[in-house]
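Have a look at this one.
One protein chain omitted, others in place.
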Amino acid sequence: MENTIDIPQQKLTKKDFESDQLVRWCPGCGDYSILSAMTNALPQLNIPRENVVFISGIGCAARFPYYMNTYGFHTIHGRGPAVATGVKLANPKLSVWEIQGDGDAMAIGGNHFIHALRRNIDINIILFNNEIYGLTKGQYSPTSPTGLVTKSTPYGSIERPFHAAELVIGAQGTFYARTIDTNPKLMTEIFVHAAKHMGTSLVEVLQNCVIFNDDAHAAVTARENRDDFQLHVKHGQPLLFGKENKKGIRLNGLKLEVVTLGENGITEKDILVHDAHAEDPTLHLMLARMAPPHFPMALGVIREVRAKTYDEAIAEEREKITKNAKYHSVDDLLKSGETWEIK
Amino acid sequence: MENTIDIPQQKLTKKDFESDQLVRWCPGCGDYSILSAMTNALPQLNIPRENVVFISGIGCAARFPYYMNTYGFHTIHGRGPAVATGVKLANPKLSVWEIQGDGDAMAIGGNHFIHALRRNIDINIILFNNEIYGLTKGQYSPTSPTGLVTKSTPYGSIERPFHAAELVIGAQGTFYARTIDTNPKLMTEIFVHAAKHMGTSLVEVLQNCVIFNDDAHAAVTARENRDDFQLHVKHGQPLLFGKENKKGIRLNGLKLEVVTLGENGITEKDILVHDAHAEDPTLHLMLARMAPPHFPMALGVIREVRAKTYDEAIAEEREKITKNAKYHSVDDLLKSGETWEIK
Amino acid sequence: MDDTLVNGTKTTKELEKVVIRFAGDSGDGMQLTGSQFSFTSALWGNDLATFPDFPAEIRAPQGTVEGVSGFQVQIGKIDIYTPGDQADVLVAMNPAALKSNLQFARKGGNIIIDMDAFVDRNIEKAGFKTNPLEDGTLNDYNVVEAPISSLTKAALEGLQLDNKSIMRSKNMFALGMMYWLFDRSLKETEKYIEDKFRKTPALAEGNKRALNAGYHYAETIEALPARYKVPPASIEKGVYRHVSGNTATAWGLMAAAEKLGKQLFLGSYPITPASDILHELSRHKNLGVITMQAEDEIAAVCSAIGASYAGQVGVTTSSGPGIALKGEAIGLAVMAEVPLVVVDVQRGGPSTGLPTKTEQADINIAVYGRNSESPAIVIAASTPSNCFEFAYRAVKLAIEHMTPVILLTDGYLANGSEPWKFPKLADLPPIKINEPQKTNGTYHPYARNPETLARAWAVPGTTGLEHRIGGLEKQDLTGNVSYDPQNHEKMVRTRAEKVARVANYIPELERIGTGDGKLLVVGWGGTYGGLLTAVKELQQANKKIDFVHFNYINPLPKNTQQIFEKYDKILVCELNMGQFASLLRSKFPGLNILSYNKIQGQPFLVTELKEVFINHLKD
Partner (left out) sequence: MDDTLVNGTKTTKELEKVVIRFAGDSGDGMQLTGSQFSFTSALWGNDLATFPDFPAEIRAPQGTVEGVSGFQVQIGKIDIYTPGDQADVLVAMNPAALKSNLQFARKGGNIIIDMDAFVDRNIEKAGFKTNPLEDGTLNDYNVVEAPISSLTKAALEGLQLDNKSIMRSKNMFALGMMYWLFDRSLKETEKYIEDKFRKTPALAEGNKRALNAGYHYAETIEALPARYKVPPASIEKGVYRHVSGNTATAWGLMAAAEKLGKQLFLGSYPITPASDILHELSRHKNLGVITMQAEDEIAAVCSAIGASYAGQVGVTTSSGPGIALKGEAIGLAVMAEVPLVVVDVQRGGPSTGLPTKTEQADINIAVYGRNSESPAIVIAASTPSNCFEFAYRAVKLAIEHMTPVILLTDGYLANGSEPWKFPKLADLPPIKINEPQKTNGTYHPYARNPETLARAWAVPGTTGLEHRIGGLEKQDLTGNVSYDPQNHEKMVRTRAEKVARVANYIPELERIGTGDGKLLVVGWGGTYGGLLTAVKELQQANKKIDFVHFNYINPLPKNTQQIFEKYDKILVCELNMGQFASLLRSKFPGLNILSYNKIQGQPFLVTELKEVFINHLKD
């Protein structure tokens, strides 16, 4: 594995990762707290600043790289995963972060999104899901719920939305985590976790767009819903939630159900234990699909499976081929095969 | 629903659907039998020829429309679902078929593929999956297995493949069926079934490319594997297979397992019953994921769920809006709002 | 009005035309203020043109330069073709608005500011080092320092409105002042306010009070130099409305579809400054419109092609980066010979460029931006309101000639607006569909109309015309796939000739001028208003200068050569690096075709143009 990361000379701080550019999101936008979580997370990774690259497409979210004091490339709409793939393959030592809005990732960029996941290239994709097109002033996105009234759906959207988790796992994704912009600590934790995963890490952040889709995630994020509608999953831990962790998730045939500890004789033993590392994604999909009002929403690392990354595979292949190679320079290659001399 | 289909004047036959063009696939190509199954299926649908449209992108598979004596449009690589969507919305009375190769559908066309499924527009997509790029003479495709040696992977592919079923269901697909080019009867049946499904029907045909990827599906399709590695699923029927249907699929926690009737006290009651109509796709995904050598491959209609189609939703919306509309012509519209007269 | 609005005693002065600019924070309601002023002036009988100047950021922090929103309107008793170069009156609601808009104010003009907003914190936020009201920055202007905020507050006292709502009425106070200044009635705006706040009477009352307070304040104070009168213009009789370029485009498309008795299918992906066409069309699904917000621009154009193929009017709308993505699919429509309308609302580039700014740099991609020999009809609208006409014509040409039409508008036309004497559907030119016919019982999908060379539109669902088409080269007549070399040459030339023959169906160029000038000014698209104004003003000053403006880019009008060859100098003025000039040079070798270019994301100024023309007339 040539993918070893240099360790910086001195311990970096949050400040070191903040660029000198004025942050220009709308006041109150959820993007601010994501930015802050990121500048909190990076120093924990012990990667020199110059080895960190932020790539993005276009959108409000995609302005992110300008605000990071690292290398950054604000590319074109939806193509971030493709550019990031080129960056990572050109220099596997880099810690590559790719920032996408829901439109960027799942509308115009849908194809690159699923293919990055399939190839399992070792980059970290942070998906800012505000269920709206922010930058272009409020059209519905592929994650907007049916019925949403937006500039381009004055009578309410008639489309069925994607669910990021299902698309990610359907595309053979190896890492899927979900978090919310109102929980900085969880975000920071998950960014660090994502960075450490070898392969394409997909972190979906439920992000609030105050201007065009305010409170889209309130059913989960609102203070009063925190206990009943957030389930923080952890590998190896029982799926408990609610005030004092009194509620839990139980398997019933091929269905999940919410149960209360102590009621009807239910004990912790009945509660499903999270296995993020299972190759088979059945459980991950079931957890990811949970949503209010009948279920809490699962937050945290839902799937984390180790599979060979695309960059690893390339390095391995090169090593093998080089070992058996008959020539070692273009000069040799040109001379190989059928040649003749005119004297 | 304005989506009612005219009934043709007289009963049509297979011949009626064959065009006068010389079929130009390689001798032995699996595409021939798919074509034949299609010309078998269409007369059963009782749709007048002029209301049938075949749309395709580019590839060997995509030549299909030329061979059908219906309307046909051989468009550009990967964009068939988008063109087909436009066709269906422009005239919901049409029976729209969209033919794609695996590269066309899941490489360049990946985005349109998943979005057609998400919107659930009432078209029928037939995916010719030969796990290779045929027309461009043999490069690997997003469905090629890791390790496959092709023109562009002389040392074997290092990529992880998509599984069509998982991508389709991950994209909120409502209909997924799988069939094989060596079973004309099953193909015909499934094409008819797909046509009757309201919404995007996705039929994956395991197709053999004799030239560039011969026997890619032999583990399932070879005569000697038929019994042990094909499971023909039917809604409401137990998942039995093998010689004399002696083997079956049983649920064990969140896993499937192959069991033999009569062994260890196993009876038909232990065998899982197929429910293609379940909204929750957990079972469908588990079935779709089964593959040799440890499992048979599931063939038949694996998922078939009724959800409002995009074309239905548009028609409904229009009806509602029209009922409440204040104006009924562009003339009226121009006159509406703030106007003034210069005299 | 260089010669008219002067400081002086408080009298009423008559003006030919005047430019007013409203600027404030995004939340200050400047667009509304501007529209109301425009509407009232239109009712009064002025000719006018308006242009909004939106901030690039969605909602930059309050009080920053990035968050300033502007609205400019020129009104006149003469014909008005542009929103004007520089503001004779600038209304600046806060220091940031002043900071970013001072560049648009005419030296010697009037600046009305909300004094209350000029507190240290705001001044600093706006990026001023010192207070501009005190440091001489405004020496060249007549500054009216009005305590707009506090007076509004006072006027609204007792209305039980929260502070936010009160502050939101400031704009009405400013508008009231302008109504007094230009001697306009408050009636229309009062009516508008009542309509808008029907459900919140307190707000209605508040806004009306602010409006009146502003009016009376202006009447009272000494600071306002004079009262101005811009008498009604002599405007063609008829019923008018305001329309922006994007709205006019949407309506033109709808009108064409209705005329044809077909549905309008829009496949589009949002992009500034084109999105409003999608938004507008989404509102009219009762009029046979289908809008599909596609997953990307490629799906957008492909779904439109599918809809056209299936017999409806297929349209796609976008701007530069999106247009770049559509090239392959437009090529398919060229080859398959299906109608398709592509609207390109041009913006500043290259790449993402200056998304909210205007530019005219997509001629190249429209004319040349497809692989191989792939000719398309390219036309361009030239005023906000004639976007209607050219959108209509785009559909007409696409369907009558069975080929893609690219309609170029731009950010300036899209967002600008002007009064429009709108037509009746019955008066619009008919659109003729090429009906398919069988020859001896067989249908030849590539049989052609002998005059236009257009093939027929045989749509799925029609009994007996089943046929197959596609992107591979087609055999003449049958449309079957053909690799025959001679057939290929024939088909390439036929497709080119088909587009060339469109010249027989478009109007000839109209020359503005006597024809004996030595300088011909040439423009195309959205720069029409500025160029026309500059040329007319010089013509009135007896300069020998003529003008032609192109709405048809490919093919060119038939009389182009004939007009051009009379001039020593042909000066092509464009908001790009000379793309149309280059195209003209390639078509008319031997003529002296010069270029004047500006690439600043801004329209031409009339003063700037006049200077350039005068210099050219000198040597």
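Per-chain residue numbering starts at 1, and chain names A, B and C are given in the order in which the chains are listed.
Criterion: contacts are C-beta pairs under 8 Å (C-beta built on N, C-alpha and C of every residue); 3 or more make two chains touch, one makes a residue touch a chain.
Here the structure is a predicted model, which means the values were calculated and not measured.
In the complete complex, the hidden chain is touched by one of C:320, C:339, C:445 or C:555, namely C:320. Note on the undisplayed chain: of the listed residues A:115, A:137, A:178 or A:247, the one touching it is A:115.
Of A:84, A:256 or A:285, it is A:84 that touches the chain left out of the display.
Checked against the hidden chain, the listed residues A:11, A:223, A:269 or A:328 yield one contact partner: A:328.
In the full complex, subunit C makes contact with the omitted chain through residues 56, 298, 319-321, 323-325, 327-328, 331-332, 334-336, 346, 348-357, 359, 361-362, 364-365, 367-374, 470-473, 483, 485-486, 488-489, 492-493, 495-496, 576-577, 582-583, 585-587, 589-593, 598-602.
Remark: the residues of subunit B touching the chain excluded from display are 22, 24-27, 58, 60, 76-78, 107-108, 110, 133-137, 139-140, 142, 151-155, 211.
Where subunit A meets the missing chain, the touching residues are 19, 21, 48-51, 53, 55, 58, 65-66, 68-76, 79, 81-91, 93-94, 111-112, 115, 314, 317-318, 321-322, 325, 327-331, 333-335, 337-343.
Everything that follows uses one rule, which is that only the chains that are shown with their structure count from here on.
Between subunit A and subunit B, the centres computed from C-alpha atoms are 30 Å apart. Rounded to a whole number, the gap between the C-alpha centres of subunit A and subunit C is 40 angstrom. Listed for subunit A are residues 108, 110, 142, 155, each touching two or more other chains.
Among the residues of subunit C, those touching two or more other chains are numbered 285, 295-296.
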